[in-house]
Every structure is written in structure tokens, then in C-alpha cells.
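In this view, the complex is presented without one of its protein chains, the others remaining in place.
Order as written gives the chain letters A, B and C; numbering starts at 1 within each chain.
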Amino acid sequence: MGVDLAISIGSVRLKNPVTLASGCCGYGLDMEPHLDLNRLGGVFLKGLSMAGSEGNRPPRIWETGGGMINAIGLQNVGVAPFLREKAPKLRGYDTAFVANFYGHTVDQYVEAARALGEEPCLAALEMNISCPNIQEGGIQFGTDPASVYKVTKACRDATSKPLWVKLSPNAADVTATAKAAEDAGADALTCINTMPAMAIDVEKREFRISNKIGGLSGPALKPIAVRIVYQVSKVVSIPVVGIGGICTAADALEFVLAGARAVQVGTALFVDPQCPYAILAGMEDYCLRHGFPSVESLVGQMRDGAPMPKCHE
Amino acid sequence: MGVDLAISIGSVRLKNPVTLASGCCGYGLDMEPHLDLNRLGGVFLKGLSMAGSEGNRPPRIWETGGGMINAIGLQNVGVAPFLREKAPKLRGYDTAFVANFYGHTVDQYVEAARALGEEPCLAALEMNISCPNIQEGGIQFGTDPASVYKVTKACRDATSKPLWVKLSPNAADVTATAKAAEDAGADALTCINTMPAMAIDVEKREFRISNKIGGLSGPALKPIAVRIVYQVSKVVSIPVVGIGGICTAADALEFVLAGARAVQVGTALFVDPQCPYAILAGMEDYCLRHGFPSVESLVGQMRDGAPMPKCHE
Amino acid sequence: MGVNPFTVLSNVRRGPYCTLTLRGEVAPSEPGQFYMLRGEWGADPLLPRPLSILGEDASAGTIRFLLKVVGKGTQRLYELEPGQRVTGLGPLGRPFPREVFPKDRPAVLVGGGVGVPPLVFLAEALRREGSAFTFLQGARTAEDLLCMEELGVLGVSPVVTTEDGSSGEKGLVTAPLERSLSKGSSAAYACGPEGMLKAVARMCSGKTQSHLSLEARMGCGYGVCLGCVVAVNRDGRRVYERVCQEGPVFDGEVILWE
Partner (left out) sequence: MGVNPFTVLSNVRRGPYCTLTLRGEVAPSEPGQFYMLRGEWGADPLLPRPLSILGEDASAGTIRFLLKVVGKGTQRLYELEPGQRVTGLGPLGRPFPREVFPKDRPAVLVGGGVGVPPLVFLAEALRREGSAFTFLQGARTAEDLLCMEELGVLGVSPVVTTEDGSSGEKGLVTAPLERSLSKGSSAAYACGPEGMLKAVARMCSGKTQSHLSLEARMGCGYGVCLGCVVAVNRDGRRVYERVCQEGPVFDGEVILWE
């Protein structure tokens, strides 16, 4: 008897819990020479905005201890060119494509959600709320529960597609932003996006990336992400998708045990584009070894279900 | 001509910018067999509370990618026993000792500040505000500007010792908590404390540390810390002390170039208790090679002083 | 004492175990003490790992460890090749107290798994000092018996138990321990899995002094991080003490197993 790998994220059924993270697999198509998309549970496409973006000046990336910083500047072709040129090529695949989108005003989010919501090849939409809100002094939408509620609600009303909100780890209390997204009608939550970070070339006294600040991803982020998945899945009743530094099956299992129903693989794809195969195989093997009939039956199954901790150090 | 290593943090003069981080050098004395405290700019003692704390149940630590998680539970002897038994042994050293302290209510902070403020061997007090405020639903003081203002102001009024506030990276906008601390009368800011984090033993389906959540420290944290030092030193006019993942002179210099006047070394002491010597020597050598007459003259000296960045990814 | 540079002289692997011999400036140490060791492998893993001293020759400048691969750190140490560099902080911790037992009766040494190496070092010291002892070693299978050659060189024939009976007596090491204690051992010295240590403490309690070397995850190894604590009873109060500093050897009567 095999393990049942399929998992539902609200109304969206994923054939398995291993998916590719937004920004780490282009529009899916560039992965094709290296990975069979049909073997994946889902593919989260590069973040799209109505106007598109040429992105930031290089250098855009820098490796740090256990991770990397990126400041791509959300380079993307724009929603309309995506729908016209890329989306048609995604039809016919047997995996769930999810469009990731963002804006700098609530209206920009709404427009993107409405337009992408019409595209049949998309199983769901993932909102990236780690963007500065230019109408509110440039503070990230995702750090403030009220802004999260407002932008999620507005997008919720603009589309009937499943709407997943990707939380920012850069909130004082991520359970508050999580609940705000749930209250506003989000169908699922993705935890988490990158942490703002910086690196300096001391010999040149220059910033390692031209934008100065970028997002930290990779293994360095994993313990923060697992903690957030755990905290968030305790306070919401919508599904949580885990992401942050996942490289191996054991990493993915940490997220699932902490409460995630599916996982996304980002930075690890740069190390090995086929690592999702090994992650999936390892998860299946784990279920067999530990007597879990399905991935579903593993979600949140820590041995010790005791209350939330308080103080540390 | 040598390099002038001395640096002032407000009214406190450090003979050099390299200090030991709170919680990573005990009460200073345990370092003695391994490190000559007199060669350091300063020593930040293990966090103290009025009542003391027996700390959390083991296991208390776990290593993660590029870092470690700890949940010591702020085990400490308590302020009065510290003053009675430890402090006398610190007299006669030629370095600046700073007592780190915390509470779970504003009153507990104030009491500790008042009592420690009387001790002559202490050059300053460092407030750890990454603690849950049990009167406000257990949210960390350090994540909310209003709480930061309140607790800092209360301590400010309770002691005439230099009062340094150690910021939590877990704030939606750390420049806001930084300004709140400055407005309330802090003499300096330490950036940063650990990030809440979690790790899971998937084979056992158990949390790696008994408290479930602990604080992430080490190189993984460095790019987050450098970013915060940069952001904070742009918005406050009091001195900033940098900390987070510093292992080498190049790491320390990143913080100084980002705006820190001194640095603290924490987790790296566990790898090599004498690494502060190499860090200091490397900073001195750097000043010589780059023609800086003093560490002071290096603070914040990035080549490119352009405005703050906006969007990333 | 800062971290000392060592060079790998040899690394002899047998299954998941290896015996690592390092050369460098070796400070004199006592049985039960340990080193924090790390190779030049960058930051993955970052922290050094505690290993008990198996033996040392301070005049020749060599020191030996025996380890079992259980994770990343031990894997890296296992892969070390002769000539590679290793840094070590040590010797650390309080040794097995040897002055304490009545010399008219033999002591009993109880080792299991990677708890055996420090007891071999202890056996060597007791031999040198002319103190009598019995050496008990428990293992899962004959494959897991450790340091049999070293013990042979010392002229020690350990009483062996294996869980599957593939060598020595079938069963747990508690059976021969029971016999030793009933014959009136002067003191028990033990290192090994927690279950074994608990049993030793229980069996000795109130009758024979027991000195148990504990394991704990360590951050610093020298007393500053408070990461390695164990709950003990001191004068009726339950307190956390540091395995790296107050230990790793504790009196079996004070440990609060939880």
C-alpha cells in the first residue's frame, strides 16, 4: 500500500505537497529543461504586477552565512503580457499553477487580482504583501494587520479564485497579520516571505547589492519560518503552506509537523533544480517508516501538543 | 602612528569597540581562564532580573543552518545575589562592565534598574526588552513602540546610570521602536537581540528545545542585524552598538560601516573564546590599510551615502 | 586557554566509530574531562562538539578520542584525514574523582556505547595508581563493543554483556553490576546511555557512591552559555547545574532525572 500524497489547500487539490516557490522558478517554463513540472504538487510563478517592473540594478544577489540576500526588484513582464504570452504555454500541464502578484497601492493589487482571476490555467492566486505601501509612507502592507485586512478584503471582492496570502515575517506579531488575512477572506496562508537584510563589502565600503536592502532566504531563515508556521497554524483555521530554507525531506517534514499542509521550495532550487524529487521521495519514505497512511495524516502531528511557550534565552 | 581604538558610547568610554554579548560570557568571570577581560572594550553580563530565574528545562539549545537557537530561559542568580556575590569580583578590571537586565512588568524593570544603578563597577545598564509583557497579554515589550517608550522612560527616571536599550528585531518597524527608546531617554541602542525560532526533530516528532521556541543567533542573523543597525543609525542621534553573528573582523566592520560605534560578540565565543582578539586585531589592521586614523573615523563611512532603498525581490 | 590547533595524526574507522588521534600542545588532563573539537569546515556545522578524552600522551603531544557518527558534527570529525587541522578547547570539566573511594575494595567501571572511552582513560589511571577495579561494558551487539584492544593493552579484561548475546553475557550490564555491588564495590563510575546511568544511580543509591558522566548538548563547553544544564538536588534545592562546568561527572545521588 502506497502513501497518499495528495493534499487539499481549501478547494485546490495538489497531487503532492511539494511545490516551487515564487521567484525561484520563473514562469515555470524555465524549469522545464531541469525538472518535470508534472511531478510537482504546484508551481508558484514569479510575482506579477499590473505595470510590470524592470527590476533593480545589479548586483542583485549576495550569499550570506547559511542563506542569500536578493533584491531582484520584482522584475516581471506585467500581468497582461503574462496572460498573453506565458499563460497559454502553461495549459496542459498536470500541476497546479499559482500566480503570485503584488502592488504598491490597494488598487494595483485589486486590478492584478481581477485580471489574473480570469485565467483558467491558474489554480489560485498568491498575494505577496511584503511590498511597501506607497500610500502609507512606504511601510510594508504585510507588517500591519489593518493594512493586511484592507488589501486582502479588496482582492477577495475582486476575484472568485482561491486567494492565498503570503505573510511577511517582518511583523511584530505574525499571528495578528495571519488572523487579519483570514478574517478578510483569504483561503490559505503562505508562511513566509524573506526577511529584510543587508551585507557590506568592507574592502570597498560598498553595499553588496545595489538596492542596499534585500530579502534573506535559504537555510538561515528556516527556524524562523518553522516557528511562524507553528504559531500561525495554531490561530487560524485556513490551510497554511510552509516555506523558508527547505532543502531536504527532513526540512519539509519540520514544516508539515509544525502545521503546514504543503511546502514550497525556493533557494534550494538554485543548488539543485531536481531537489523537489528527493524531498518528495523522502517524505513518502518517512510516512512509510512511521506508519502514516498519507501526508494529510501527518500535518501538525507533534507528539507533544502542549501550550505555547513564553520566555526564552 | 597607531590606530586610535577608543570609542565613546555617550558618556561611557570604551578602550576599544570589541565587547562580549550578554548571555554569552556569563558574569564575565567564567571567561577568565580563556580570555583576558582587560583587553576588551566591554563586557555585557548575563541578563538579570529582580527575582532571578532558574531557567528553562533542558534541552535548551539546538544548532541550525548558520546559527543556533537557545532557550536558556534567562537563568540568572537575581539582582541582589549578583550585587552581593559577583559584582565585588568585577572591581579592579580595566574594562567596562554593563549589566543586562529584564522584567516581565514595568515595575520589575524599574526595580532592577534602580538596584543595579547603585553598583559602582557597572559602566552602564543594558535593558533587554525582548521579554513578554505579562501585563499586556504576553506580547514582547520590544515589538511595540508605545511599550518601549513606557518601560524605557520608567527606567530612565529610576537611575542616573547610562541606560542602553537592546532592541528586538521582531518589530514591524524597528526604526519606530528605536525612536521610542531615544525619545524616552535611552543613551544608546544595542541592535539586535535574537529572532524567535523553532526546530523540530522529525524522527521523534519532538521540539528540539523544551521551550519549543528559542532565539536564533549566529551568522544566520547577521544580515538582518546589519540592516537594522543601518536603518536605526539613520534615524536616531544616540550611539548604536551592533550585534548579531559577528565572528570575524570583516563581520565587525560591516556593523561599524553600517553605523555601529561598537560591537558585541556572542555566539562566536562558543566557537572560539579568544576570537575577540582576532576581531580587534583585524579592525586595527583594516584602519591601517585603509588610512583611517581611528575606529571613530570609520563609523558609518560607506562610500555611497544615497537614500534608503524601497522594494526588493 | 584559547582553542588549540591540532593536526590529525590518524583516524581509524570501524563501522560508525572512529578513533581520532591528534597531535599538538596537549595540556595534562584527567579521566572524565573532555574537549570541544572542530575541524576547518567553515560554518556548517558552526559549533564545536564535546568529546571525552580516551587517552593522552602529553609528552608526545598526542591525544585520542573515540566517537560515533550520530549527526553532522560527528560525521565531519569522522571524515577527517591525517594532516588536516582541528581546533580543540580543553581539557574541560571536572574529572572522575579518584581520591574518594576506600582502596580496600575494588571500584566498578560501567560503560555503554560512546561512554566507554572516558572509562578506558580512567582504567589506565587506576592501573597506574594501583587501585583495583572491575570493568563492565554493555553493548547492543558484539559489533558495538568499544576499545577492546586498548583495554587488552592495559591488561583489563572487561566483563561484557550484549543485548543479543553475540558476545559475553546476554542481557544488560546491570546484571554483572548487581553482582559487583553485592560483592561490595567501593564506588561505581559510569558513562553511557541515560537509561544505563539511571539504573546505576538507582542500584548504588544509599549503598555505594556513584560517579556518573552525563551528556548534554553544549554550546560553549566552558560554562558561559548555560545551554548544557541538568537538574540536581543541592542541599534540598532543585537547581540547574552546568554539565560542562559542575560536570560532566556528577554524584549519582544528586541528579534529578526528569
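Assume contacts are C-beta pairs under 8 Å (C-beta built on N, C-alpha and C of every residue); 3 or more make two chains touch, one makes a residue touch a chain.
Predicted model, so just to flag it, every value in this text is computed and none were measured.
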* **Shown chains that the omitted chain touches within the full complex** => A, B, C
* Could you tell which one of C:Lys72, C:Arg140, C:Lys183 or C:Arg202 touches the chain left off the display? => C:Lys72
* To do: Among A:Gly65, A:Gly117 or A:Pro196, choose the residue that contacts the chain missing from this document, as touch is defined above.
  => A:Gly65
* Touching the missing chain, which residues of chain A? -> 23-26, 30-31, 33-35, 46, 54-55, 57-63, 65-68, 70, 72, 75, 218-219, 247, 267, 269-274
* **Absent chain, residues of chain B that touch it** => 65-66
* Mind pulling the chain C residues that touch the left-out chain? -> 41-45, 72, 76
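The rule is short, and it goes like this: only the chains that are shown with their structure count from here on.
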* Report which of A-C and B-C is connected by more C-beta pairs in contact. => B-C
* To do: Kindly work out which chain lies most centrally, taking the average of its C-alpha atoms as its position.
  => B
* Rounded Å distance, chain A centre to chain B centre (Cα mean) -> 32
* Counting in whole Å, what is the centre-to-centre distance of chain A and chain C, each centre being its mean C-alpha position? -> 46
* **Rounded Å distance between chain B and chain C, as computed from the means of their C-alpha atoms** => 36
* Structure fact -> Going by residue number, chain C touches two or more other chains at 43-44
* Asked: Of all the residues in chain B, which ones touch at least 2 other chains?
  -> 23, 65-67, 70, 72, 218-219
